[in-house]
Structures are given as structure tokens and as C-alpha cells.
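Here the complex is missing a single protein chain, while all its other protein chains stay put.
Moving on to chain A:
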Amino acid sequence: MQLYGEEIGSRLLLGTAQYPSPQILAEAVEASGTEIITVSLRREGADGAGTGFWQLIKELGVKVLPNTAGCHTAKEAVTTAQMAREVFGSNWIKLEVIGHSDNLQPDVFGLVEAARILSDEGFQVFPYTTDDLVVGEKLLEAGCEVLMPWGAPIGSGQGLRNPDALRAMRAHFPNVPLIVDAGIGRPSDACMAMELGMDAVLLNTAVAKAGDPGWMGAAMAQAIDAGRQGFAAQMMERRDMAVPSTPILGMAVFD
């Protein structure tokens, strides 16, 4: 998988929040085989907590995708992205412009505006967006080369609320990397996203809040791999009626 010209082996992108401990975060990162983890920026006290976290992240040896989580306007998101670029030394930014505090859905108007500004400033934008095709087109026009449609509201673990819309995105944007971001709760959700032809899955809570995050990281990686292979191998069409798998020809007659 190529993301902004970089070859990425793992199709699982993992968030770093909400783990029981830094040690368990490190275990989950390793067990999942992820090559990209998301991080954020927050107010720093003089105790240097953020510097300590950054040290841990660097030791994990994976690529970092900083986010603009919590930003509600394009301006906030742009400023946060500029600050993230300086701290993390990367042009990659997971762009979130939140439009509603209840369901954390993207403000797609602010998102497109911020994506344009940041792309013009040389950022490589990973926009957290809805599954709307027109918004996707506007984001590509704004300079994005990756789209990250939601599966369900952030942290809800509801899985894919609208698989048809994701299928339509795959058909409409055949050559754009599509990463389902948000809403994945279980391995089967991640597998389904991949069966629909998504290029990757970004998740956090499903692993961090699992009883055993390391184990769940591994399970997610396997589910993503299985779904990807299923898509590549081209699944059979559903049928309305039963069709015997075993040939009728040559059946014995006993009456």
C-alpha cells in the first residue's frame, strides 16, 4: 500500500490513546504489526509529561501520524497541524475538524477548507471524513491523496453503519487509498471493511479497551489480512436460493 509515496506493509493503523499503561500500548503496537500510529498534541505542563511520551513513541520505531483531534474549526485545525509538523517533523497530518460534539461527526465544510490550506503549505493530509462521495471529491481537489471515511462514530465500536456507502466510495475512487477511520469495534468489523475493498483500517478504542490489548491487536491484524485476501480473491455473489454444492448426478435411488 502506498500512502503519499511511502510503501506501507501493514494495513492496520493504530491509535495510542486509552491503553491501561505505556507498556501495554507498546505490546499492542508490536503484536498488531502496525507501521503507523496516531498521536496528538495537548497542553504541556512544566513536568514534561509530553516529552516522556514522545520518547516512548520514538522507541517504538514506527511512523507517526499526528492528528488534530478535538479541533472544531478549520483555523484551530490548521494551527494544530502547523504545531504538530514542528514537533513530529513530518508533513503527515490526520485532519479532524469536528462538527458536532455528540457524535463527533466531521464538519466537512471546515475539513475541505483546512485540507486546502494545509495541502498548499506542503502537508500530506489524511482527512477524517464521512462516506459522502461529493465531499470525497472536494477533498481530492483540495490536494488530499488519501480519504479516511468513518465506519461509525468515534469510539462507538458500532462497526460499519453504512457498508453500501463504503462500497460506493470504493467504486467511485478506484485508485485513491481509502482507510476506514473510527467505529471499528471487533475483528469482524475490520475484516468486513477490507472485504469491501478498503485499503486499510485505523482503529484505537477496539484494541485499547479490549480485555487484552496485545492479543486484540494481533486479532485485528489477522482479520484485516483475511479480509484483504478475500477481496483480492474475489468473493462469490450471494444467491437468493439454495444451490446444492454436491452434484445431484449419480445419486442412488433407494425407493
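The criterion applied here is as follows: a residue touches a chain if its C-beta (ideal position, glycine included) is under 8 Å from a C-beta of that chain, and two chains touch if they have at least 3 such contacts; residues count from 1.
By our rule, contacts and distances are computed from a predicted model.
Enquirer: UniProt names the one chain left off this complex as which of "Protein-methionine-sulfoxide reductase catalytic subunit MsrP", "Cytochrome bd-I ubiquinol oxidase subunit 1 apoprotein", "Peptide/nickel transport system permease protein" or "Sulfur carrier protein"?
Expert: In UniProt, the chain that is not shown appears as "Sulfur carrier protein".
Enquirer: Looking at the whole complex, which of A:Leu3, A:Ala28 or A:Ala69 touches the chain that is not displayed?
Expert: Touches the omitted chain: A:Ala69.
Enquirer: Hey, which of A:Ala17, A:Ala165 or A:Ala226 is the one touching the hidden chain?
Expert: Looking across A:Ala17, A:Ala165 or A:Ala226, the contact with the absent chain belongs to A:Ala17.
Enquirer: If the missing chain were put back, which residues of chain A would it touch?
Expert: 15-19, 25, 38-46, 48-51, 53-54, 57, 66-67, 69, 75-76, 79-80, 82-84, 86-88, 154-155, 204-205
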